[in-house]
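With one protein chain held back, the other chains of the complex are shown just where they sit.
Moving on, here comes subunit A:
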Amino acid sequence: MAAHGCSYSALLLIICSVSVFIVADSQDTSLSGGHHAAAVEDNPQAATEAAGKTSEQPAVEERSWEATEVEEATLHEAAADKQDTPAPETEAPSPVPQPKDDFQEELVIRPLHSGDIYASFQFRTLWETDFMSGNKVSHYRLFPKSLGQVISKFSVRELHISFTQGYWRTMQWGQPFQPAPPGAELWVWFQDSVTDVDGTWKELTNVLSGIFCASLNFIDSTNTVQPSASFKPLGIGNVTDHRFLRYATLPREIVCTENLTPWKKLLPCGSKAGLTVLLKSEKLFHSSFHSQAVHIRPVCQDWQCKTTSWELRQTLNVVFDLHTSGQGKREWSLFKMFSRTLTEACPLASSSKIYIDITDDPQGELFELSPATPLLSQAMVLGDRRTFSVYDLTQPVTFGTVRSLNPLIRWKSSEGDMLRPLLHAERYVAGYGLQTGEIHTLMYNNHPYRSFPVLLLDTVPWYLRLYIHTLTVTSKGKDNTPSYIHYQPSKDRLRPHLLEMLVQLPPNSVTEVTVQFERALLKWTEYTPDPNHGFYVGSSVISSLVPSIVAMDTNITMDRPLFSSFFPCKEESSFFVRVYTEPLLVNLPTPDFSMPYNVICLTCTVVAVGYGSLYNLLTRSFQIDEPSPGLAKRLANIIRRMRGVPPL
């Protein structure tokens, strides 16, 4: 069974990484003619020149300098309309050729059926360098130095961190581009050269806590697990020994401006130019869902994949709510979402684009988009073929005569039904009372005819004592035996329960996983300051290869030649999805930390003392003690006993 699990997870790893590449690449390469990276290449180069001269200065000053340079560049651009002079490469100060780095930014906007709107920012920095090869990397250009130092100091191979406020409503919004659980999530693959993984992990979380102004320092052994199959490396590399993986979530973490600011500071343009000007916290936090993430991983430099480069992806996903935005009109514009419009691309970016998902509206009858853009792009996203309108911000023509870009989506009708997401999940605590309970995890497979396997990862804190013998997995009223179960029992105050299993979800079914638990009584110092709020149990993670929607399409013969469509195409046949359930809030038996509590304690003490003496009285028999006889009498008695006469 273990071998099966391993081979499966390896497969999962490959396909998941492939699918990510497909998404990334297809978005890049499928552009018909809109790739104008070369035209803007010079702008970042200009910045490098000066950056090289001042590279010895501390990081903070460098950053502020960059910022001003950006402004200069902006002015320059505004004045001269377009810089055509390529920066001379030979002027680079370092004798060895400068490692190449590259920055791209993009924004995807997807109108949702509910009338809400989903905006997803992605900022990607690629850097052809090697943090691990001994020689210290000290010269940073686009890649943030703070993260680079983290990578080299802690021998990090891959780092994924996300901060999320709110819960992604899969049933209303479909699948997100980057799923993330509510609160903070951190998972890290270390290099296999690391000997003390736990110690490094502890240090790393504390450092990241400082970098992102978040309470990541609360990650300790009681909420860290090593999933055996659910989290495979997304970058290249062949080590899949989960000893080097650490995964932790903090479901209670609240995300706010203080986390956004350090996140924005990692971007080459800061919040000064390009798409980042939209990231104003007063609007971002006036939304239904907010998630920001940082992903670092090694990727191939080219198709031969001889050398690796580091990829830093910063993503920010936000969903704006139609109803709370006032007015009640079903229309969205950049200004309405972010209270800003765009006037330029980030000068350091090699590509800067806005994609607007118009798949649901091919004929323009559902909503209209203005200004219209001639650029269209098709991409396979999450198993579905989507069509996007593209605005290329590096083209001055995009901004038109008013020199600002404010795409507007106006709904014409509110009809149209969303395709139900093929996989979604929910979780809740059943039962009442403060002694026991039951965790129910429901996984829905909405595919009409195909079953697929999912990997379920459950991390439950030790203070919920799982009765693992009560674990049941049922679908359609029948037992559904998982083909792989990895269970690590908890240790009180040391580590959480870890339950991973591979379950096959039958088509069009609900699979229910239940497990009973007992609520532990904590020591009185272990309660949080607000014990009656309850204790959080992090989201379960469901990772799966879901059959793609395109493959599900029965009308495949519609627009394709017949010979192409008999066998379903392999890379379209399934796609990787990760679904997070909602976290749980569980009440534990809590003493009443208040005056009455003290009174009860005191009274109990008094009663105990009283009871003790009363019990003493009841059980002891009282007799009048004879005074001890004198010496003469005792002697006399001895003599009488010898004589056989009764004593005196």
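As a working rule, a contact is a pair of C-beta atoms (placed from the backbone, for glycine too) under 8 Å apart; a residue touches a chain by one contact, two chains touch by 3 or more; residues count from 1.
The criterion applied here is as follows: contacts and distances are computed from a predicted model.
Q: Missing chain, UniProt name, options "GPI-anchor transamidase component GPAA1", "Prolactin receptor", "Histidine-containing phosphotransfer protein" or "Organic solute carrier partner 1": which is it?
A: So, among "GPI-anchor transamidase component GPAA1", "Prolactin receptor", "Histidine-containing phosphotransfer protein" or "Organic solute carrier partner 1", the name matching the hidden chain's UniProt entry is "GPI-anchor transamidase component GPAA1".
Q: For the chain not shown, which residue from A:H139, A:K280, A:R340 or A:H440 touches it across the whole complex?
A: A:H440
Q: Which residue among A:S138, A:T257, A:T307 or A:N532 touches the omitted chain?
A: Counting the whole complex, the residue in contact with the absent chain is A:N532.
Q: Of A:S120, A:S288 or A:T308, which residue touches the hidden chain?
A: Residue touching the absent chain, from the options given: A:S288.
Q: Touching the absent chain: which residues on subunit A qualify?
A: 114, 165-167, 169, 171-172, 182-183, 251, 285-290, 321-324, 326, 426, 428-434, 438, 440, 530-534, 536, 582-587, 592, 594, 613-614, 617, 622
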